[in-house]
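Below are the structure tokens for one structure; questions will follow.
One protein chain is absent from this view; the other protein chains keep their places.
As written, the chains take the letters A, B and C, and residue 1 is the first residue of each chain.
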Amino acid sequence: MRFLDHMFERSTRLVAARTSRRSALARLGTLLVGGSLLPLLPIDRVARAAEAGKSGDPGDPTACDYWRYCAIDGYLCTCCGGTINTCPPGAEPSAVTWVGTCRNPADGKDYIIAYNDCCGKGACNRCLCNRNESDEPMYRPFANNDINWCLGAKHMSYNCTVARISGVAK
Amino acid sequence: MRFLDHMFERSTRLVAARTSRRSALARLGTLLVGGSLLPLLPIDRVARAAEAGKSGDPGDPTACDYWRYCAIDGYLCTCCGGTINTCPPGAEPSAVTWVGTCRNPADGKDYIIAYNDCCGKGACNRCLCNRNESDEPMYRPFANNDINWCLGAKHMSYNCTVARISGVAK
Amino acid sequence: MRKLGLLCTAASLAAASWMAGATLPEEPLGQEKLSEPDPHRSYIVDMEFDSLVVGRVTVVDPDKMQYLGMVTVGLGAPATLSKDRKILYTADTFYSRGARGQRTDVLTAHDTTTLAPLWEVEIPPKRASNIAERYQLTLIDDDRLALIYNFTPATSVTVVDTQKKAVVGEIDIPGCALNYPAGQRRFASICGDGNLLLVSLDENGKESGRQRLPFFDPNKELLLERAAFKDGVYYFVSYLGRVHAVDLFAEQPKVLEPWSLVSETEAKKNWRPGGWEMLAISPAADRLYALMHADGYQGSHKDPSTNVWVFDLKSHKKVATIESPKPLWSLRATQDEQPLLLGLDIEGGLNVFDARSGQHKGTMEGIAKTAPYLLTH
Partner (left out) sequence: MRKLGLLCTAASLAAASWMAGATLPEEPLGQEKLSEPDPHRSYIVDMEFDSLVVGRVTVVDPDKMQYLGMVTVGLGAPATLSKDRKILYTADTFYSRGARGQRTDVLTAHDTTTLAPLWEVEIPPKRASNIAERYQLTLIDDDRLALIYNFTPATSVTVVDTQKKAVVGEIDIPGCALNYPAGQRRFASICGDGNLLLVSLDENGKESGRQRLPFFDPNKELLLERAAFKDGVYYFVSYLGRVHAVDLFAEQPKVLEPWSLVSETEAKKNWRPGGWEMLAISPAADRLYALMHADGYQGSHKDPSTNVWVFDLKSHKKVATIESPKPLWSLRATQDEQPLLLGLDIEGGLNVFDARSGQHKGTMEGIAKTAPYLLTH
């Protein structure tokens, strides 16, 4: 499915609008998806902090307000045994994906972020995060974060979502 | 499986010891099973209250401290669309059961209570109640409330538990 | 059987044996059955997002605030109800080993009084999996044909004949999504280019024609796809609160004149619609209910809110506002003459309002884990 993946990413060039409300939204993030209150668990924030704050890539990848999560909807793989671009052990990466365009506050550039789902297990149930800055309706699926993108993996069951850099929106 | 059911009930005559700690235990009841804090939901207490307080059968059958629940472990069917002796719609009654002997505070008699599980659906997840006054170890299964007694139904999946009167411990 | 030991028995038995009076009778083991559904009975579609391997539909009586029962369904299954109130349909995905193994998709018919499965039809393993919404599983032709939205990511609609209990067709809807009933044997899909695609079916459930109806300009404003319905007309709303209605049951479908939920003053304060199923209509009250939030922003279109605005469907005037005790995510109005407005809140509660007066009648707390929407007959 790699060719599909590539095609889908290139077909969308959506830029997230950033507002002063981002932090409020980040807080709301834990409330939104599925309509229930689920905890954002800080357990291994410390362990993961080493990854964060890299020069040019500021912020905490286990926090919903991390810049790359501007259009994510799901459990953060960084809290689930994965990293910002790798699935947890045993969770199958789904090649087909939706994308958002998020601005990196360090260089002011707009990056295309691929939100690949990790699949084949039940939900991780940690660090639920939903932000919709560049989310579009279901009839524009490749910019829609309500879809279970495990359809590109062997199984539809959903574990968590990564947020890897897939290019710059030039 | 009716003959089995009958045999099992008769083979055990266990009397629950009652102590002044019952109400404390009832409060603990929601904490114990499976080791997690799950809410005891009072939603249809009002609706079910009509059933309770029957002459000779005092108390609230949707509350964990109801006298019949002295050896129960599970979700109360009275909160799940069933009654004290009927399974919720679509949930299969399991004929094989474990029993406890609980004293009715109205007449001071010790009743044999059959805790039939209702099966074939996922857990009701309402009114979790665990009391172990006459619970015995797993090598005495018919007095053990840790066992999933859906083995007497078509499916092992567990929905909730009833607590019907099955006789008097003479 | 081995003899089981007695603990603390002797004293208790002695105490009991001499006591006089009638004893409570032995009770049989039984199973409940529900009465025929009334128009207020509610079916909460709960994805159980904390595990997302199976889900459930929870059945409640919102008048008595009573839990009636539940059915366990497949991964993220959408649901719909038959017009005769006898059947709850779900479009399920199951795996042979829980979250993995062999995939099987089925359309399942559940009896609304016994809450037991009646029958199932295996369907192509391609049904759309997403935060479940109303128009991904629908019924047309007097409930004879069930329509199931597929996303692979190619989009299509599976057609099931519920009398033959068989799949009778699959209809490609490239560039479009969902299946809104649009006449006796017709459905509409909403398309990324701003058109509605209308597909007509013949008696065998095969496509007999299709047409495109220009509906909105996607370069000007995008419509949220989760619409409300009354008398053949669907009401969509844009991110900024413009209502785009379309009459799809007319022989010649017709787009109606757009109008706005927000005044110019309200627009300046960025009042916008938000939530999941954020629109509801009571046909009897002729009211549209919309979940609205102030200080909206790019990306706030799924934010919950405690504000429900009430519009007269004829005059398009805001006639009331309802304040919910909890932030709501999805609405549903019952379709009868004494309508309730039902709101799922973000903590898993169901809030019940009188749809005419707006009075809050109560909240069933903790009735759901993660429920995107609810159904009534």
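Some observations on this one:
Throughout what follows, a residue touches a chain if its C-beta (ideal position, glycine included) is under 8 Å from a C-beta of that chain, and two chains touch if they have at least 3 such contacts.
Predicted model only: the values in this text are computed from it and were never measured.
For chain C, the list of residues touching the undisplayed chain reads 2, 4-5, 7-8, 48, 50-51, 53-54, 56, 72-74, 92, 94, 96-101, 104, 106, 108, 117, 120, 175, 192-193, 218-219, 222, 298, 369. The omitted chain makes contact with chain A at the following residues, 7-8, 11-15, 17, 39, 41, 43-44, 46-47, 56-57, 79-93, 95, 103-104, 107-111, 114, 116, 118, 121-122, 124, 126, 134, 136, 140, 142-143, 157, 159, 162, 164-170. Residues 4, 8, 16-17, 19, 21, 25, 28, 31-38, 70-71, 73, 96, 120-123, 125, 128, 130-142, 144, 146-148, 150-151, 154-158 of chain B touch the missing chain (whole complex, contact as defined above).
Please note the rule applied: only the chains that are shown with their structure count from here on.
Put simply, the C-alpha centre of chain A and that of chain B have 45 angstrom between them. One simple way to say how far apart two chains are is to compare their mean CA positions; for chain A and chain C this gives 27 Å. Centroid to centroid, with C-alpha atoms defining each point, chain B and chain C lie 34 Å apart. In chain A, there is no position where the chain touches two or more neighbouring chains simultaneously. For chain C, the set of residues touching two or more other chains reads 369.
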